[in-house]
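Can you keep this structure in mind? I'll have questions shortly.
With one protein chain held back, the other chains of the complex are shown just where they sit.
By letter and in written order, the chains are A and B; residue numbering begins at 1 in each of them.
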Amino acid sequence: MGAKVALFVFFTFFALCSTFPLQRKQYAPCKHLVLFFHDIIYNGRNALNATSAIIAAPQGANLTKLTNNFHFGNLVVFDDPVTLDNNLHSEPVGRAQGFYIYDTKNTYTAYLGFNFALNSANHQGTITVAGADPTLKKTRDISVTGGTGDFFMHRGIATIMTDAFEGDVYFRLRVEIKFYECW
Amino acid sequence: MGAKVALFVFFTFFALCSTFPLQRKQYAPCKHLVLFFHDIIYNGRNALNATSAIIAAPQGANLTKLTNNFHFGNLVVFDDPVTLDNNLHSEPVGRAQGFYIYDTKNTYTAYLGFNFALNSANHQGTITVAGADPTLKKTRDISVTGGTGDFFMHRGIATIMTDAFEGDVYFRLRVEIKFYECW
Partner (left out) sequence: MGAKVALFVFFTFFALCSTFPLQRKQYAPCKHLVLFFHDIIYNGRNALNATSAIIAAPQGANLTKLTNNFHFGNLVVFDDPVTLDNNLHSEPVGRAQGFYIYDTKNTYTAYLGFNFALNSANHQGTITVAGADPTLKKTRDISVTGGTGDFFMHRGIATIMTDAFEGDVYFRLRVEIKFYECW
């Protein structure tokens, strides 16, 4: 009798686990990281220090200055050092590499698509993110859509804050990554 | 005895849920949206109305006209109003913002990467999508790879239809989003 109950329950649950549409509640993250990254845009005179460059712009704009009109249409590629604190000169633990495109006509918002490539004693692997960055808001959430290495198949949310900026040339972002799917 | 059965079943299922490779069947979506968005490409003369702009093209092409050759190599950034019906002048519930790149040499297909940023009484949050848009097909499926706010960690499929178009300058897309992972 006990065995029959067990079998019934077993198969019922197995069926439920595999076929119900997934509806999950948000609990504590299974992994958590805080990183800083540092972006210095090429302006025609800082080739040695620059970590990013404008590579596309609407008709008539040049590539050494972000456009007026909220930079709409500027595509920037970046190769930014990633540190564990807010000091540009701290030992980097990896790079943030990819692109952003200013995609709003009446405020400063960018489409962000990039990877964190981490290479340190604590973390080896990449984290792929994509999302919307309305840069004037205090915090912005973007999606972690995948990962490799230590972050194999992970998903989660990266919360970005502008930690500092100097005009259009330097800015520093603080990012807090909470993974809700770990493997 | 009952307690032992319960414990056995409990741990057996827990192990199964957490370790089996995921193989799911497709059932009803856990959330469902229908949206329209409206794209007006900048052509050199419509700066005030345009919601998008060509920002990159192959060697020799200009940025106020999509190339011949199926627009291969044109990168367009957009900031399109999103409405609940097919009227461009309805009250927007958000924006569709991001880019597409025509990436086929013998037909009209684009790589689509963008976010829906919804901001209305019913929905607050972003939906991140990526995928292939073979624009001549009646319906095209692209992937929802993540989300934030009301769409925290969601995944699903966005089915796009061209609802109307006028030459190369205006088009309207209907998109039906079915989420199969909700949180």
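Of note:
In this text, a residue touches a chain if its C-beta (ideal position, glycine included) is under 8 Å from a C-beta of that chain, and two chains touch if they have at least 3 such contacts.
Just so it is clear, the model here is predicted, and its values are computed rather than measured.
Checked against the hidden chain, the listed residues A:Thr51, A:Thr83 or A:Thr135 yield one contact partner: A:Thr51. For chain B, the residues touching the chain absent from view are 2-3, 5-6, 9-10, 13-14, 17-26, 55-59, 72-75, 101-105, 109, 111, 113, 130-132, 134, 141-145, 155-157, 180-181.
The missing chain lies against chain A, touching residues 1-2, 4-5, 8-9, 12-13, 16-17, 23-25, 27-30, 42, 44, 51, 53-56, 62-64, 75, 77-79, 95, 97-99, 113-115, 117, 126, 128, 130, 145-149, 152-153, 180-183.
As a working rule, only the chains that are shown with their structure count from here on.
One finds 19 Å separating the Cα centroids of chain A and chain B.
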